[in-house]
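To keep things clear, I will list the structure first and then write my remarks on it.
Note that this complex is displayed minus one protein chain, with the remaining chains in position.
Should a chain be cited, it is by its letter among A, B and C, assigned in written order, with residues numbered from 1 in that chain.
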């Protein structure tokens, strides 16, 4: 028996350090300082500006939500600080007919696809205007109109569901593609295994977007798996996989678009690993200083996805401080309105507690509703 | 959207045909006709004879158990017809201190490690002499004395448990290795994913023995996964993997022994895929003619593991019809005794129903036992 | 009307609905070419093809997880779990996802499907081919649970379940898959969810049961009648939401009740029924409600007929309750 300690049995930490995001097999189009590495960016300047706007809007909203939580105005927030290129670049690759199955950090993607900002804030506030009647935690929304699925806390469950959804479409000869998001931690879940395996066997039109942000709460990637990369896991399922620089929005967009096209051609699923970094705590409930080596932050800070795209747009279309300020003011204006509106809305009505458990209210829920509505709280209401 | 039918999306059937068992990356030492392909067999002639005896004994017992089931004397049997080289060769590779976690086809391995034949038959009969008090189905036994775990029906659960067991040993600096068996169908289970992933991360001293016998009841391997092989799945977990000819006992033994040694050196787990074929139905409850193309059987019949080893021993040590007959008579004699003994034993006593749920009987089980023992059946007893 | 056993009646319902509604798809282990280990889906693969009768990899979590996705898309999946003992790898998808989808999306994502699975003892299956896990699903808000006891009900309830807007667990009592025979209406025939059936009238004791134990209950009722005790036997058919009115009406008449089920007693559906009766008919109770159930042990192999609440265990309970 060897005498090494268990500490040493897990492998190096390279997989979550920036070095790895710069590894040769990782698709990259924009260098960290915003210069184009490819001959062509693969998107028009207008598209690049639209992407930048969406990313910036996402970050501003994110920061505001954290503030609202700190002020005690909302209960919780989980955001995408530092991961905007991964979230927005991939969502941008979808066609209107495609579907998006979110994890919990992709409000930016849902907004990009048309989820109204008011709806998002009504969820954050859990108020009476929330279409889900304040039943779910903040950042647990859905939006069928824009083909956006329902956020759920249990890790990974959306993966298998997205596979079933795409499979159903395939059975019905409906040419949509379903993109599903998850963190690298979720690759350890039953769901990743089941989803990828079924997708491989039934060649479903899926794109699996693994946001490798280095952490699953406090657990680093090397404690998640001993595989060489998360993309390497595709081999186990006969699912082709690719790694891309998750802080390079053009790379994420290109790689995802290729995967969407492949799926749309009936060639089956693709696993995309986007290498990025969670620049905040896990959520507003988390204090990352307890476990995150501070020296990790600054190299990743230099790889910031916003910075990179902004430099590119400055050189390319003359993006300026003025434009930036106008954008920020515009989002601030939007936020002012939706927050005011959300805060004006009351708590959901008591009786909404019982709706939607079933399509119609069975006797036992009728009785329980009557009990609640005749109780002391209802009177105070 | 493509217009292929779903039928065509699953891949070729090569992975379960004999061709595949003969593929170049598949470790093989004995050719199908019993000639040695390597310079050295890797086992002494005495060992080879011992292995042959164990395999033959296993097959004879297996055939008898099927007969007993057909005669209505036992309720069920699930055996290893055609898979004896995989089962016995791998178990033979273990050292006395090592542990074996069975699936449900490995009674031969348990007997090899010293489980008394009587104990096995007491399980088949579920009688009062069965140490597990007739509580489990036939072929669900255990034997701690020989470091053999407990058979359970739910597919794959033993994989994760074997990993925890080996991990515990590693934590305690106890130099054992834990070998765990499962069918290729089990690679689709949550348990395979969890077991292999934890084993990779914590570098546990495990050998994962995947008996690829071509079928999971009626489901062929190509419906189980789209990966190139089952061994290929090791990549997803950073677990080295190897394929061997599962009908070549010398190859199985060599490959497993190397994996055991590797694990014992503290170098971590290995996944072994043994390519073999289930020559019977899934169990005595199954009728394979409903789904198995008959043309698959005869090529596999030519690869029979017993046949191959017998030819080898005939050439090498002059194994003869006489020796064969003596062996068969010896096993028949053993069987006569154990079956007679098993059939003489009564059903387990009523009160045994309540033992071993907990270490001591809580009030509610005391009451339920009293109820049963005062009821009409107890009187008739 | 055609004489059928349970297997045939369920097969008939599946075939009928698959013809009527092309959104219905079946998926599961061995459901395709071989037609299921109990042959319940026999012939459907040949008739409807591999797009609609699908042999899956060996993963219950994968089966239910993908079936949820299919339902979200708009199909009507009817996944099979080979034995209800093997439903637990899919338990998370069922209780965390399937049961909560409509609620958590404010109705935007309903998730109708029927999970079919053989249930209960009686085939010498030991721990893992015999259990009755209905209570573990009833306790979870958002699921309907059905368990037929006759071929006609099996067909009628399954057709209702496949048209229901909510997820339904459809437990098929395997002990009587072939033993229970009866006339089954041809063509379209539904039995409403949520309605119990009073199978036998009686004045002295109410007996509530379902599934394979119905036949044991009827046998016990006959034996009790020989002792002068008239038992009213209620076959619940839908286990949740159950038909409380039928139960309460009967108990108000008899004042006495025995609940019989195969699952272990503790925290089983029997306890729920007794509590509901307390809440709704307390002043009518003339004897303590009794439960005759599986014991609180794993399900045994050799002694399964001692473990199960068969007639020989029900009769004394009926007589005691009647004579309390």
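Everything below uses one rule, namely that a residue touches a chain if its C-beta (ideal position, glycine included) is under 8 Å from a C-beta of that chain, and two chains touch if they have at least 3 such contacts.
Remember, predicted model here, so these are calculated numbers, not experimental data.
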- line: Full-complex touch with the removed chain, picking from A:41, A:185 or A:200, is A:185
Residue of A:134, A:164, A:200 or A:305 touching the missing chain in the full complex: A:134
- prompt: Residues on chain A that touch the omitted chain in the whole complex?
  reply: 5-7, 75-76, 126-127, 134-137, 140, 152-155, 185-186, 188-190, 216-219, 223-225, 285-286, 290-291, 347-348, 350, 352-354, 357, 364-365, 368, 372, 375-377
Task: Extract the touching residues of chain C with respect to the undisplayed chain.
output: 85, 88-89, 91-92, 95-96, 99-100, 103-104, 127-128, 135-136, 138-142, 240, 263-264, 266-272, 274-275, 278-279, 282, 285, 287-291, 295-298
- request: Using the touch rule from the top, list residues of chain B that touch the missing partner.
  value: 130-133, 135-136, 140, 142-144, 149-150, 152, 154, 157, 159-169, 171-172, 190-191, 193-195, 197-198, 201, 355-359, 362-364
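Note that in this section only the chains that are shown with their structure count from here on.
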Message: Among the chains here, which has the CA centroid at the largest distance from chain A's centroid?
response: B
Message: What's the distance between the Cα centroids of chain A and chain B, rounded to whole Å?
response: 44
Task: Find the geometric centre of each of chain A and chain C from their Cα atoms only, then give the gap between the two centres in Å, rounded to an integer.
output: 40
- prompt: What whole-number Å value describes the gap between the mean CA coordinates of chain B and chain C?
  reply: 35
Task: Would you please write down the residue numbers of chain A that are in contact with two or more other chains?
output: 171, 190, 193-194, 197, 201
Task: Scan chain C for residues touching two or more other chains and write them down.
output: 51, 56-57, 59, 61-62, 89
